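Quick notes on the structure that follows.
A single protein chain has been omitted from the complex, and every remaining protein chain is retained in its original position.
Each chain gets a letter, A and B, in the order it is written, and its residues are counted from 1.
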Amino acid sequence: MIRFEGVRKTFGATRALDGLDLEVPEGAFAVLLGGSGAGKSTALRTVNRLIDPDAGRVLLRGRDVAQEEAPTLRRRIGYVIQGIGLFPHWTVARNIGAVPRLLGWEDRRIAARVDELLALLRLDPSAYRDRMPAQLSGGQAQRIGVARALAAGPDILLMDEPFGALDAITRQAMQQEMARLHAATGKTILLVTHDVDEAFSLATQLCVMAEGRLLQAGTPRELLDAPADPRVRDLLDGGAIGMRRLALVSAADLAAPSAEAPATLPRIPAGATGREALEAMLAARTEAAVLVGSDGADAGLVALKDLLRA
Amino acid sequence: MRWGALLPVLLFAAGLLALPLLGPGFAALFPDVAEPLYRREAFGTLALAHAGLVLASLLPAAAIGIGLGIAATRPGAREVRAVADALVGFAQAVPPVAVITIAVPVLGFGAAPALLALVCYATLPVLRGTTGALATVPPEVLDAARGAGMTPRQILWQVELPLAATPILVGLRVAAVLAVATAAVGAVAGATCLGTPIIAGLVNGNPAWVLQGALLTGLMAFAVDGLLGALAPVSASPP
C-alpha cells in the first residue's frame, strides 16, 4: 500500500531521513515511533509530498507519488496534525467540506457528507455544524480535524502527533475513537508519535525509527518478543516489557475452565487483558481471578502461573 | 455597518454647505481682514479636487502595497521582504513634505509632486498591514491547507487573504487618513485642494482663510476615517 524505498532527505546540515525502507500493508494501522529527530514526521510528509525526498521514492499502490501533481495527490490522502489547523474563518461544516469543495462536489452532497462525518465522530450535527473553530474545545476541534481528513473518502490517513496537544483524558478518548474508526472503516492509517503507550494501544504495525532509519517493524508483540536492536528494547522501556506483553493478550486465552470458583477470588470481565487479570490479583492479594461472562456466570479461572505463558 | 461612524461624513458635508454662508460670521471674528471668506475657488471644488487626489493615490497605493506585501511573504522571498523593510525604514525617516518639495524641481508645480508623495506614503501602511497580517496566519493552518491539497493560489485567496483582511483594511484606513493629510500639504507645491486656503491664508496674512481650510481638511480626515471604519468588517471569529 505505502512503500518507502531508500528515502533520504537533508535539511541544511541535519539528515532527517537516511535511507528509509518500509512497507505498510493495506488496511494497517501503522505507527511510526521514535524520539525527536528520528525522522518520523519527515517520513510521513513525504507521503503526501509536503516534503519531496532528495533520493529514493515513495510508492502508493505501486505508483511513485512524485508522478502526480502534489495538490491532486493530497486531496486523495487525509491529513491530521498536532496543531489541528482548522481554518478559523470557516464554520465547522465548511472546514469539514474543504476537500470535497476542492474536488467540486455538489453542495447537497457535501452537506450530507458533513452530517454523516459529524455523526461518525459522535458530535451532534445540528449542534456543531455552524459553530466556528474558536467555539470548540481541544478534543472537539481535533474530532473536526479528523472528520475533515476523512471527508473526501481517502483510503489513506496520515496523522502527525494528532493527540499531542490534548490533555491525558481527552487523548485516551481520542485514541479509542481512532481504534474504533480504523476497525469500522478499514482505512490504512499512518500515525506518528513519540508516546510508547499510544503506539501500543493503536498499532497493528509498529515501526520504530531512529536517526532517519527504520530500526524494526512488526506487530507490537513481535517487537516485544524479539527486539532487533538494543535501541528498540530501550525505547519500549526494558522494565515494562513484561507488563506490555501481558496487556496484549486476552486473559480468556490463558484461563482454565472452572466449575466452582471460591467467592473470595476477584471477578474480572471475560474480555479483560492479562494485565488487568494480574492487577486484580495483586489488588485482592490472591493467586487467581475469575472471568465473568456477559451473562453474569463464571466463564473461567485464570491463575498467576498461567500468566507466565503470555 | 455601524451607522454612527457615518456621523463625521455628515458633519463634513454640513461644513461644506454651511461655510460659504458664514461670511458675516468670519467678518465679525476677524474684523481686520478685508476678505473674510475664501472665494477664489468654491469649497466644493476644492473638496472634490482633494478627494480626487486621495482616490488617485489610494488605488495605486493599495495595489502596490498589497501586491508587494503578498510577494514579500511568499516562501523564498526573503530578499523581497528585506528590500521592502529597508525601503519602508528609509521612507519613514523622510517627512512627506520633504518628498513634495524635492519633487517640485523635477515634476514642476501642481498636483504631480503631491501625487508622488501621496502614493509613496499611502503605500507604507498598506504594505505594513499586509505583511504583518499575512505573517500572523498560523503555520499549522497553512500546513493543513497544503495537506488538504489546496494549490498556492487557493491557499492565498481562500485562507491567507480572508484571514488577513481585517488588518489590511485597517492599513488602508490609515493610508486614506494619511493621504488626506498629505494631499493638504500638496498645496505648498501648488496642488489645488483643501490645503490651498490654508497656504493662501498664511501667505497673504489672512487667518480667516487658514481657519476655513483647516476646518474642512480636518473634517474631511474624520469623514474618511469614519467611512472606512464603517466599511471594515467585524472580526471573523465570534466573541
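FYI, contacts are C-beta pairs under 8 Å (C-beta built on N, C-alpha and C of every residue); 3 or more make two chains touch, one makes a residue touch a chain.
Methods note: contacts and distances are computed from a predicted model.
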Candidate names "ABC transporter permease subunit", "Putative RNA polymerase, sigma-24 subunit, ECF subfamily", "M42 family metallopeptidase" or "Sulfurtransferase"; UniProt protein name, chain not shown = "ABC transporter permease subunit"
Among shown chains, those touching the left-out chain | B
Of the listed residues B:56, B:102, B:142 or B:165, which contacts the missing chain in the full complex?
-> B:102
Full-complex contact with the absent chain, from B:82, B:135 or B:231 = B:82
Extract the touching residues of chain B with respect to the undisplayed chain.
-> 82-83, 85-87, 89-90, 92-98, 101-102, 104-106, 177, 180-181, 184-185, 187-189, 195, 198-199, 201-202, 207, 210-211, 213-215, 217-218, 221-222, 225
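The working rule: only the chains that are shown with their structure count from here on.
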Between the Cα centroids of chain A and chain B the separation in whole angstrom comes to 55
Sites on chain A touched by chain B in the complex | 48, 50, 70-76, 79, 81-89, 98-99, 102, 132-135, 145, 148, 158
What does chain B use to touch chain A in their complex?
-> 138-151, 154, 159, 162-163, 236-238
